[in-house]
Structures are given as structure tokens and as C-alpha cells.
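For this depiction, one protein chain was excluded, whereas all remaining protein chains were kept in their positions.
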Amino acid sequence: MLHFDSDYMEGCHPEILKKLAEINMDKNTGYGTDAYCESAKEKILTACGLNEGEVYFLTGGTQTNAAVISAVLKKYEGVIAADSGHISVHEAGAVEYTGHKVLVIPNKEGKIEAEALKKYLLNFHNDCNNAHMVYPGMVYISFPTEYGTLYSARELKDIHSVCREYNIPLFIDGARLGYGLMSAESDVTLEYISHNCDIFYIGGTKAGAMFGEAVVIPRKGLIPHFFTMIKQQGALLAKGWLLGVQFDILFTNNLYFNIAKNAVSIADKMKKIFIDKGYRLYINSPTNQIFVILPDDKIKELSSKVSFGFWERYDESSAVVRFAVSWAASEDYIKKLSELL
Amino acid sequence: MLHFDSDYMEGCHPEILKKLAEINMDKNTGYGTDAYCESAKEKILTACGLNEGEVYFLTGGTQTNAAVISAVLKKYEGVIAADSGHISVHEAGAVEYTGHKVLVIPNKEGKIEAEALKKYLLNFHNDCNNAHMVYPGMVYISFPTEYGTLYSARELKDIHSVCREYNIPLFIDGARLGYGLMSAESDVTLEYISHNCDIFYIGGTKAGAMFGEAVVIPRKGLIPHFFTMIKQQGALLAKGWLLGVQFDILFTNNLYFNIAKNAVSIADKMKKIFIDKGYRLYINSPTNQIFVILPDDKIKELSSKVSFGFWERYDESSAVVRFAVSWAASEDYIKKLSELL
Amino acid sequence: MLHFDSDYMEGCHPEILKKLAEINMDKNTGYGTDAYCESAKEKILTACGLNEGEVYFLTGGTQTNAAVISAVLKKYEGVIAADSGHISVHEAGAVEYTGHKVLVIPNKEGKIEAEALKKYLLNFHNDCNNAHMVYPGMVYISFPTEYGTLYSARELKDIHSVCREYNIPLFIDGARLGYGLMSAESDVTLEYISHNCDIFYIGGTKAGAMFGEAVVIPRKGLIPHFFTMIKQQGALLAKGWLLGVQFDILFTNNLYFNIAKNAVSIADKMKKIFIDKGYRLYINSPTNQIFVILPDDKIKELSSKVSFGFWERYDESSAVVRFAVSWAASEDYIKKLSELL
Partner (left out) sequence: MLHFDSDYMEGCHPEILKKLAEINMDKNTGYGTDAYCESAKEKILTACGLNEGEVYFLTGGTQTNAAVISAVLKKYEGVIAADSGHISVHEAGAVEYTGHKVLVIPNKEGKIEAEALKKYLLNFHNDCNNAHMVYPGMVYISFPTEYGTLYSARELKDIHSVCREYNIPLFIDGARLGYGLMSAESDVTLEYISHNCDIFYIGGTKAGAMFGEAVVIPRKGLIPHFFTMIKQQGALLAKGWLLGVQFDILFTNNLYFNIAKNAVSIADKMKKIFIDKGYRLYINSPTNQIFVILPDDKIKELSSKVSFGFWERYDESSAVVRFAVSWAASEDYIKKLSELL
């Protein structure tokens, strides 16, 4: 059985495992007050090209989104997101559970456009009844998006410009950030991200870590008492050093970037295989998730040998399915897939 | 200056005022435990053609929507509504503030269609990832809608059928219920409403009462401990009898229906005036709110003599405006408007 | 039957009723944008000795407490209150429902002491684990307290000093404010209150208004977007002018103070009657609520002719009961009570 269900099926990169084993019986202080967290923070800020800034380590994506968004928003505010955004659809209402509305804008291949965002904000501020409405207090985008697509440097800057014009922070969900940055089609770097948004996270769970996400706040002070709100949200890991160690290794010798690059390059080859075999892509994702239209009978046939994600029906006799390639993928693996297609 | 801003600009029907004056110095027990509430509840249930059921009195519309919805929903559930629904747009996120998502369906002239609702529910239940999504736990519609339109008896029954099929309650926001029931184009009665939804409210604030909304639960027991949740929501009026008295009068000698009928009939005449004067309707509302497309210069000209509601831009040189006719309207009043058009 | 259940059994002062009747068919704009609200705000600020400040009108006490507290607090903060405070015990968890903890301090006859408050805050700030705890972000006291007792000018100033030292706002629940200010034993004025707290409300529901509470914010800007948060809480009355009119009348010719003074003076006489008849006071309240210890058989005997509030058991054969005197009370009424004791 071949598995392309998701990019979080394996444990962690061997170097991380090795380090975890090495220090397993050491005694570290709790809640992120240890030396590994300190070191990881510094390495991350350096990789971001930031002289200062804040870094917090959390455990998972939905948790991070809810913790960040609820901590940033004032009570009368909501967060703007694409209607296809992870927070809009697949987080069981975690944002609303903290009391805030997700204000949606129709997506274009998973993205929101600066122009549409501007129009939304303009309309809101021109609406004479807006004191009876949810104030847009933040913008959420994902990079890569839920469809594996990417914002260009220009698009990101434009969105951030709109945000600055309206004085609301831009938050980037980077659950798969590495795969986006390392795509051959991306003109965006980690440094660029760090200077073109107000808060973002570097996803570890789906990109080499056993688990963990690193929230980066480029300008200090965006969220006073964030530590306490992380605790309040149930998102504070007692053994915070487990997260610190992992990110410390990931940000040593470019490991984070190298393993993401490998995955994207393999995904690219996989995409070509699909195309060569005559299958149509649903969307031309340049990252580690490939969305293909497969006939129902092909899906059925494959299912006994390959696992992958069902996305949505395409038409009466075919469906969109997702093949996700993880940091741990090898060329051999997709060769086996190729033989089954 | 003529006022058509809204249907809640006056105090209350003179008979209510008279009664309030009459009993002003009497002593009544608090929180709805008085005889007026008791009497009003019985009269309402009778008017609804219900042998039993529960009635609760609250103070305003947004409050009632939030109190009812948050009390009905389980924590993992959200409420389905039209994207134009009052709870979706104009209640400052009151529903989300209680932790629940508003799940939107595109509106057709302010309404949702049974077919679209069914498709939404079917898709949800067929989605293999739905355990990661907000469960649709309730359906909210307004009668009349925010565009003054009406569901037919058939449409209501169809929506309720879908709700029953999926075992989720149907809630009708009746902030302007009377105007809907008394429309010449309506084939729906209060009794019909009572038998074709699971909870609804009879709006008083916009229909003859000084303030107040009466929540009706046709089948007892839908919301255990609703009283306490009303209190928790800050929605329990200490002098509950003020609400009881008002609804007691409104449901004596058909007052509620008679005054709504008068308003709708006057609105109808006003609509004809607009048409006769050559203006186009934005939507052909059969209730007490008329939506007209007016040229910008006409709007400007009128504004010094008539107040009305700005709805949205129609095109570069004209806009949609709303003229609301209240229960207190007279034919004379719209004659004066006619002269200004 | 004589009624001493509560001070919110009657409608409103006749002058208010007269005015409401007079303007009943006028058309007023909604949500507090009318001239009555404007006028009432000015009169209130003048009575408070404030050159500027903000005034908001809400409908009831629990609603006002929840709206104010949730709007003031940041997400990681809680509100300090006496363990006997109304928000701690009798509001169905309305504050917690908005996501905030009520942090309790043991009461002394319904009051908290500046010393105890300071100790609480000092301990919190000295606690090396306080980042894992709820931050005290606000102090709530009631004047008069739930036991009818009063803070002296000195006590208020001391509490406010502690609040300022720790930079947290002091909020005074003035559901029965008038009765406190007009007590013969009070050395506190409305002006004094206004200058020795950060936000408070002037209760109307229990002191001459049909319903309504006026929130006063002495220094502008304490709560940005409070209007929207009031709406979000379901606490925005569509016909806000109903509240404006009532407070406009209450703050004309000292009506609010005069009627409170009358009630307190009658309560004082009632207290003497109890003492003269040989009953013991549970607490020596100088305001309009008298707490008496009555033998169980006396309670039983009285109950068929007089209604009053059960407070708590005192010992095996007697209980604490509350007799509340409203603004509408007359001397005759307590004479009748006297005869029954």
C-alpha cells in the first residue's frame, strides 16, 4: 500500500529524532523557558532576517490559528479569510468558539486578491450601518493555500499594503510554509514573509518536525500577554523544550528548507507523471499537494493499493483527489505510484 | 419632515399605553411570574392554535436571536442562514459571540430555498471530513425577510420537511411577523407558522408594542432551562410584566393583526405611488418595507424633507433606498410623501 | 396583601409616564441617536460634575454588568468582586459566559476592603506563576451592596487608589445608586462617585424608571467601540429614545434624588418599626432594603398577608428575610405593615 493521504503520516526527520534521544533524560525547565527554545528562537529570527521579534511554539495548526486570531482580535472584531480558508471550513468552528466571526471573501484558486480585500474594507467603512456589523480586525491567508497555490511577492505586498492602509494585521498560516518557500515557482523568501505580514507561523508538523508550529511576530508587542492566552486556550505545552529542540534542529544547516525542497521537487515529478499518463490536474499546484481529476473507476481501482485524499466531486463520473508528498518522500516511492497509474 | 427610516420610530399602540398607565402603580412580581405574562401566554398559544407550548418574552430582536440560537445549539453546532440574514450581517456577530458559526447559504430575494438547504445538508453529511467541520444544528429564516419578501406556505413546509429529515430545528425570526402574515400576498397564518417550525418569535418592537418579542416554542421542552440562559445572556427583564401586558393587549381583539394589516395596506399604496411616479422597485416586497431605486439627485433633493434608509448603491447614478411603513402610519402621511416625489 | 418583595414591582414615576404618553406618537430615530438621549446625557454629566464623559443607556442590571465587564476586560483578564457580589452569585454566570472569570474576595457586610484588595493584587503580582493565572483586570463593587450597605467616601477613595496604583479600572454597579446616595448615613455624592471610579451605572429600573440603566464613563475613550459591543451582547435597544426620555425626566428637577430620598426615609422608619417590635436586624442597612431575622412561625404567619424576600436561614428556628422599599412607597403602606408585625 502506498500512502499519499497527507504530509503528516511520518514521525520526524532523523536528525530531530537523534537529538530527542540524546537529551531524553536531561532535565529541562517547563513552558518554553529552556535553552533549546531560546536557541531556536534566535535561529528562527536570524533566518527571518529580523533583529528582534517574538517567537512562540505551539503544538498544531488549528490550535495555532485559534490562539493567534483570538489573541489579536478585539471583541467586536472578526477575521477576514478566503471562503476556502482552513479556518473557514475545516477547523470545526474553532475561531467562532472564541467568539469571533470569520468574514469571508470568495477565493480565487484558494487565494484572496488585494483588490477584493480593499473593496471589502472600503465597503465596510462606507457602510453607514457598520457600527451594527462585525469589524474586520485582521486578515488571514495561508501560504501555500489549501489548494497548494502560492501568493507571489507582489500579491503578498499588495495585500499587506491594504492591511496597513486599514491598520489591521495580516496573519499568514504557514502550516506548509516550507513547501511554499521552496517551490520553484515561488519568488517569496522567509525574509520576505517576515517583512510583509504582521504575524505568521512556520509549520513543523507537516514539514519534518514530530509536531509543532513556530509563531513569529516580527514586531515585538503585537500581542501583550500572549503566553497567558496560549495557556488559557489550552495550547501551552508543559515540556515546551520538546518544541524548542525540534525547531532548533530544523533551523540548523537549512534543514527545514532542504527537506521541503526535496518534497516539492518530488511532488513536481509526480505531477508530471499524472500529466504524462493523461490525467488532468484540477489545479496546477506548484507545492507538495497535487490535485488531480480521476475517473471514479480509476479511483476505485487504485484505492486498494494507494491511499489518497478525496477532495470533491468533479462531475458525474470523476472526482478531484489529492496526493500529498511529505518531506520524507523518496523518488522510489513515486515510481511505484507511477506503475500503478 | 416625513420619516420612513424604520418601523420602530413611535412608542406603542394607544391601547397599550392606556393599560400601562392604568396599572402603573400596581405591584407585580418580577421576571415574568406575573398574571399578565400568564394571560398573554395563553392568548398567544390560542392565537397559534396550540394546546400547549412555551412562550418567553424578551426585549429586542438581536437579543432574541442570540438567546434562542445559543440556547438551542450544542457546542459543536452552527446555525444555517441566508447570507443576507439579519444574524449573518447586522447583529455585530452576536451569534458568534456565543461561540457558534453562522453557516450561510446564498439568498434568493432574501430567502433560502428548501432545495439549496437540502443540498447543503446532504453535502455535509456525505463529506468524509465533516467531523472536522461545524455541524449544522439549526436553520434560521426570517419572515418576512430582510428584503420584505415572504415564504409561501409551500416553501415553509418544504424547508421544515428538510429540517425534520435531518432532525434539526427550524427557527423563524418574526421581528416583523405581523406584516408578513397580513400581507395580501401571504398564504401563511400564525397557526400555520406554529405548526411548521420548531421555534419562532412574534415581534412586538416593530409592530405596535413599545418593545418586546414573544418567543413561541410549539412543543414543550425544546430548550431545558431556557429561563436561566435568558438571564445568563443578560436578556431577562426584571419587570417582565411590562412585556406581558403589552402582548396581552396585542393579542386581545386581534389588535396585533389589525394594526399590521393597516400598515401593509398603506405600504402597498405607497408602492403604487412610487410605480405611478415612474420609479423602479428594487424588489417587489409585499410587506411594510418598500425598496426603491432612486436617482442620486432625487435622493439628495428628497433628503431635506423625507428621511428613509440607504440600502446599497444600484449603479453609478442611483441607489436602492428603503421606505418603512409602521403600524402607526396613516394614509395622509403617504399623501404628503406623494406630493414630494 | 402588602408587597415588599423587591423595589421593581411598580411601573415608573408618574412624570415619566406622562412624558412617554405625550410623545408616544412622535417619530424618533433609533439606537440612541435621538434628542432625548442627547439631553439626558448632558443632564447626567452635569449632575455628575463632569465636563465631558460618555453615557450609554442599557435595559437591565445583569445585562449592563456583563456588557461593561466584557467590554473593558482583555481576554486574559478577570474581574475582582466580593464573593457576595451580584455578578458572583445571582447573574447565572453572565460574566463567565463572555469568557471571563470572576475573582472573588471575601465580603465584609457585602463590601470589599481596600486593604484586602491591595493584598490580593500584591500577592498576584508577586506570584512567580501568575502568567498561568487569570490577571485581575478590573474591580467590581456595588453601591449600595447586595446587603444594602454603603462604602464611605474614604473607603471608595481608598479602593480607587489601589485600582489606580495597579492601573485597573474600578466599576461601580449602581443598580440602586440613588438609594445609596440619599441615605442619611452616606457621605458620598454623585459627583464624588464620578470622580472616584472609572465607570459606573445609575440604576433606573429599581429607582423610578420603567426600565433602564445609564452607564457613565467619566473619562472618554475607556471602551472603544462600546456601541458595537452593546449590540453584540444583544443589549442595544432599538427604541433607545425610550431610555433617553426616562433619564431626561429623572435628571430634571432632581427627581431621581428626591424619590430615592423618600424611599430611604420610609425604609428607615420601617427599620425602626422592626426594632421597636423587638425584631433583630441581620445587618444594619442604611438604604432601602432592610434585612431582619424573623422566627419561622412569624414568617409563616406573615406570609399570607405580606410578601417579602427569603434571604437565608439564620438558625434552626429563624431566617433572614428582606423587606425592600421602592421609590413608590408611602408611609401609609408601612403603617399597615406595622399593624401586622
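Just a few scattered comments:
Labels A, B and C are assigned to the chains in the order they are written; within every chain, residues are numbered from 1.
FYI, a contact is a pair of C-beta atoms (placed from the backbone, for glycine too) under 8 Å apart; a residue touches a chain by one contact, two chains touch by 3 or more.
As the structure is a computational prediction, the values presented were derived from the model and not from experiment.
Across C:16, C:44, C:67 or C:92, the residue that sits in touch with the chain not pictured is C:92.
Which of A:54, A:77 or A:91 touches the hidden chain is settled by the complete complex: it is A:91.
Within the complete assembly, C:102 is the residue of C:58, C:72 or C:102 that touches the hidden chain.
For chain B, the residues touching the absent chain in the complete assembly are 70-71, 74-76, 98-99, 131-133, 135, 224-225, 227-229, 231-232.
Against the chain not shown here, chain A presents residues 3, 5-6, 8-12, 14, 17, 20-21, 23-30, 59-67, 91-94, 97-98, 205-206, 210-211, 228-229, 231-239, 242, 307, 328.
In the full complex, chain C makes contact with the omitted chain through residues 75-76, 78, 89-93, 96-102, 128-129, 131-134, 310.
Throughout what follows, only the chains that are shown with their structure count from here on.
If you tally contacting C-beta pairs for each pair of chains, B-C comes out on top. Using mean Cα coordinates as chain centres, the one most removed from chain A is C. Here the chain at the heart of the shown protein, by mean C-alpha position, is B. The distance from the centre of chain B to the centre of chain C, each centre being the mean of the chain's C-alpha atoms, comes to 33 Å.
Centroid to centroid, with C-alpha atoms defining each point, chain A and chain C lie 50 Å apart. Centre-to-centre, using mean CA coordinates, chain A is 42 Å away from chain B.
Shown for chain C are the residues that touch two or more other chains, namely 98, 228-229, 231-232.
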